[in-house]
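Here's a structure for you.
Excluded from the complex is one protein chain; the other protein chains are retained at their positions.
Labels for the chains are A, B and C, by order of writing; each one numbers its residues from 1.
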Amino acid sequence: MSVKLSQSETETTLLINQFKNCREQTEKICAPLELEDYVPQPIADVSPPKWHLAHSTWFFEQFLLSTFKQGYTVYDSDFAYLFNSYYNNAGDRVLRPNRGLMSRPPVRDVLAYRDYVTKEVLDFIGSGEAEKEALDILELGINHEQQHQELLVYDIKYILGHQPTFPVYGDTFNLLQESQEQRWISMEEGLYAIGFSGNGFSYDNENARHRVFLESYQISNKLVSNAEYMEFIKAGAYQDFNLWHADGWDFIQNQKLKAPLYWHQTGGEWRQYTFSGLAPIDPNLPVQHLSFYEAYAFAEWKGMRLPTEFEWEAASPQFSWGQLWEWTGSAYLPYPGFQKAAGALGEYNGKFMVNQHVLRGASVATPQGHSRATYRNFFAPPSRWIFSGIRLAKTK
Amino acid sequence: MSVKLSQSETETTLLINQFKNCREQTEKICAPLELEDYVPQPIADVSPPKWHLAHSTWFFEQFLLSTFKQGYTVYDSDFAYLFNSYYNNAGDRVLRPNRGLMSRPPVRDVLAYRDYVTKEVLDFIGSGEAEKEALDILELGINHEQQHQELLVYDIKYILGHQPTFPVYGDTFNLLQESQEQRWISMEEGLYAIGFSGNGFSYDNENARHRVFLESYQISNKLVSNAEYMEFIKAGAYQDFNLWHADGWDFIQNQKLKAPLYWHQTGGEWRQYTFSGLAPIDPNLPVQHLSFYEAYAFAEWKGMRLPTEFEWEAASPQFSWGQLWEWTGSAYLPYPGFQKAAGALGEYNGKFMVNQHVLRGASVATPQGHSRATYRNFFAPPSRWIFSGIRLAKTK
Amino acid sequence: MSVKLSQSETETTLLINQFKNCREQTEKICAPLELEDYVPQPIADVSPPKWHLAHSTWFFEQFLLSTFKQGYTVYDSDFAYLFNSYYNNAGDRVLRPNRGLMSRPPVRDVLAYRDYVTKEVLDFIGSGEAEKEALDILELGINHEQQHQELLVYDIKYILGHQPTFPVYGDTFNLLQESQEQRWISMEEGLYAIGFSGNGFSYDNENARHRVFLESYQISNKLVSNAEYMEFIKAGAYQDFNLWHADGWDFIQNQKLKAPLYWHQTGGEWRQYTFSGLAPIDPNLPVQHLSFYEAYAFAEWKGMRLPTEFEWEAASPQFSWGQLWEWTGSAYLPYPGFQKAAGALGEYNGKFMVNQHVLRGASVATPQGHSRATYRNFFAPPSRWIFSGIRLAKTK
Partner (left out) sequence: MSVKLSQSETETTLLINQFKNCREQTEKICAPLELEDYVPQPIADVSPPKWHLAHSTWFFEQFLLSTFKQGYTVYDSDFAYLFNSYYNNAGDRVLRPNRGLMSRPPVRDVLAYRDYVTKEVLDFIGSGEAEKEALDILELGINHEQQHQELLVYDIKYILGHQPTFPVYGDTFNLLQESQEQRWISMEEGLYAIGFSGNGFSYDNENARHRVFLESYQISNKLVSNAEYMEFIKAGAYQDFNLWHADGWDFIQNQKLKAPLYWHQTGGEWRQYTFSGLAPIDPNLPVQHLSFYEAYAFAEWKGMRLPTEFEWEAASPQFSWGQLWEWTGSAYLPYPGFQKAAGALGEYNGKFMVNQHVLRGASVATPQGHSRATYRNFFAPPSRWIFSGIRLAKTK
């Protein structure tokens, strides 16, 4: 939210292009889908693709057009109710677990809604009438839609990956092998500056930059691989309570978990659902789709630990990242001096700062231009449908 | 199941025509839907239309073609798993509450599956090779699909009626006003013959015909109207536990019920969702969409009672019926000498003979040719999405 | 409730003696308990013994003393709230599943409450001032307390039987072997008079006597034994869905049932908890502690069925009964002409006439004088902590 654009024409043009690209990209992600795939919500966490298409549009309508554009006519007054996510300040809404029941409006109406709002935004911004506050919201709206692009990828994978027929989506979001040898990066004790600084967009939760004292530590230059995780499984780790948090042990017992999400064992052999269908486990790829509980237990089994988010940020210039979000040992809490925005946008981050853990980095599903070393992603510890992995750390 | 056709050519031709009409009718019911409407399962009771299309087809494939047709090639081996409903004998299946998660196969594949099986059945029956047992299964399959046609109407109403936009379906399944004056039909005590007899199709649960002794009673010639039910609501009946079964009272408390399903109160005025959209309550139409608990409580409030299914059947020649299924006071239990069929088809009726109540009659959603006075419909007492109404009785 | 006493002094004296014996008997049942055993409520169905002691007392206070005795002073006004069971008409009450949370009042206060009410009732009845209606309530109260005596035995067995240490209670309520050979009693078709007639106490649900036509049938002279039920288990019946109602199959799957309640398998051998502790299964004793679902499945496995409650009553003079309540195939429904009483006592039976099955007979836990051939006991189909068994029938 702390956009610091000098609102020159160049910057406005840049923003318009970002906006156009963003809107196109969302629809491109959906291109391989059948119309029927836009509808289901298999679990509360996973929203129907149709909902993402509409909700990211509603955000621009609600917070930009209705608020700032003179004489703007709402596309359909029911849509605010249908496609609000969690903004209590923006009125009533369909309860989250009921998103999959809404077969109406049909997808073509949602696409028409998208076109309408896209055009209205372009008209408004192109007219030069938009003041700085509106442009800030536009930028926030783009970042918001980018976040939903990433969730869209997660949710599509979940929907397709739970069809008994394991359909193929395409190879867009495949992981790459990490070719370098594993080694330990040593970090000295000292005060480190943590949090966003500089120009460009950032979220309120990355601010303000502040000092954190770190004891010396070591952190791995690469992610844990499928081969290493397979050893953990074979060592009986899913049956050894000593490796797990009490809540984690309950979780894997209740859910009867024995492996990462999308892993299936048939005839003794493990395979995993990928966007290209069911495939053998590639031992050299990073292990993916783990809950925080599993990431923690793996580190425990290795006699190591997950890095804190501060350790991660301080060391991040020294390793490559961006294939998978990396669980940290840090709970999601406000930085010193954190202030949430007034009104509905104040609900963006602050109200989730309890019962969540921070992930750092980015993933193959993260839109271009949406990642930075200070970015704080967060999910509840049991989350497995996200693109999550493990980087190990240890106290020197 | 007790088909008593003499399998002359004429009768086979008749059956073929019934089969064709039946297959077409199912698709006709779906015609007003958007493609997205085929997918959701808003509650466990309500199946996606796509599922009905496929399941009624699977029944012919599983029990007729795979069993009796030499060299039959199954359309897609996954479909048996996907579209089996509750036949444990026919193998594993998608759990009922998960039907709405299956976006694949898309509707066009299900329609292709329908065409394939329809054609295969016509080939098989047209060839004259089908023996009597196969023709019996064909007849059962037609009746089975007709039952699903009725459920399809219920489920479509539920799906559309739970869209915040209350979309219009069309006026096909509207109720008619019952023009006659209310009066009491008096029935004398005595032995009555109950259950199916004669030629034509019947279900195993209607057999065998047997004698039941009835004390004298009176039964109404017409259904309870919306106007009468409105009085019941206005009298505070939903707040008076004395009128309700203990389970019924818990049910309406937990669900916070104050009126029949699809009734909405806005600004003090009641309206109801119909296939033509949201509309004022027509006081002269029969009241519809009641649970057994509500039907019972209404009778209790009138100082009367629901007829037993035997009273209903004995008196049925003396009143008109067929607009709504009528809750009876009878639990769904086997008739004396009831025998369930061997194998998977034995799961059709018998295993549901506990915790259900019998409804008699038929409804505007019942397919032509699928109703008779001995027909025993049954649902669990809380069911409200069915086309149910009330006929009163009293002890003389 | 249809008491037909001519209220002579002799009959009043008789009633007083019944009352005294009844009050003493309740406390005698509790004598072997530790004080701690009076408190827990392990499942919603099982009430703490302390609660039974107080509730049966509250019934006399609420419906007899407070209603009929001039100037009666309530023992403690909180007790009405604490010890009302399900009489909505008698005001608010502790919710059923919370009975086990009430450590106060302590047992000694409950016993003092019992003494106070017993004495007040004796004073009131002894004074000769009680009118017929009050004496009817007294008689109902005695029968009510007798029903709770039986439940007390069930609940004590459940509480003790779920202690890891399987404590001994005593041998008061042991089953006896049925020495006669198994044979089939043949009953002719015809009209039978069903329901209570004559003098003496009966419940409203046994009235009115009416005619039922029965087809000819056969019914066993003795109960199914542990040995026979063991064969059923060994034949894999708990794994064969064809034998079960759909609801019954779900029930045994969800609860992971493999044998009657209180049966424990250790080292391949079955033992059962009895009031004398953990003991080997006696093959010659009647099998006990079955749900309706299990009784039905057993009959199905034998190719037979459970008798209806009408068949049971018509044939009952020809066999001995009284060791265990016998599940019938009849749902619990009102007899023709059934009328429930006005006010709170009208909640006694009628409001439970849905989702329950009838058991006939009596058990070793039934108080003396509380059984008759027309008695209609009823429980929900999953109930297993009751003293239930199986008598088979078949269509001739």
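Just a few scattered comments:
Assume a contact is a pair of C-beta atoms (placed from the backbone, for glycine too) under 8 Å apart; a residue touches a chain by one contact, two chains touch by 3 or more.
If you're wondering where the values come from, they're calculated on a predicted model, not measured in any experiment.
Counted over the whole complex, the shown chains touched by the missing one are A, C.
Listed residues A:A44, A:L191, A:A235 or A:A279: the one in touch with the omitted chain is A:L191. Within the whole complex, the absent chain has one touching residue among A:P49, A:G248, A:P286 or A:G389, and that is A:G248.
When you scan A:K28, A:K132 or A:H210 for touch with the missing chain, the hit is A:H210.
Note on the undisplayed chain: of the listed residues C:E36, C:E131, C:E181 or C:E269, the one touching it is C:E36.
Among A:Y75, A:W263 or A:F292, the one in contact with the hidden chain is A:F292. In the full complex, chain A contacts the hidden chain through residues 86, 88-89, 191, 210-213, 215, 217, 241-242, 244-249, 292-293, 296, 305, 329-331, 333-334, 336-337, 346-347, 351-355, 357, 381, 395. With the whole complex as reference, residues 34-40, 42, 50, 78, 81-82, 94, 98, 100-107, 159-160, 162-165, 167 of chain C touch the missing chain.
Keep in mind that, in the parts below, only the chains that are shown with their structure count from here on.
Each chain gets a centre from the mean of its Cα atoms; the one farthest from the centre of chain C is A. Chain A and chain C have Cα centroids separated by 59 Å.
Annotation for chain A: no residues touch 2 or more other chains.
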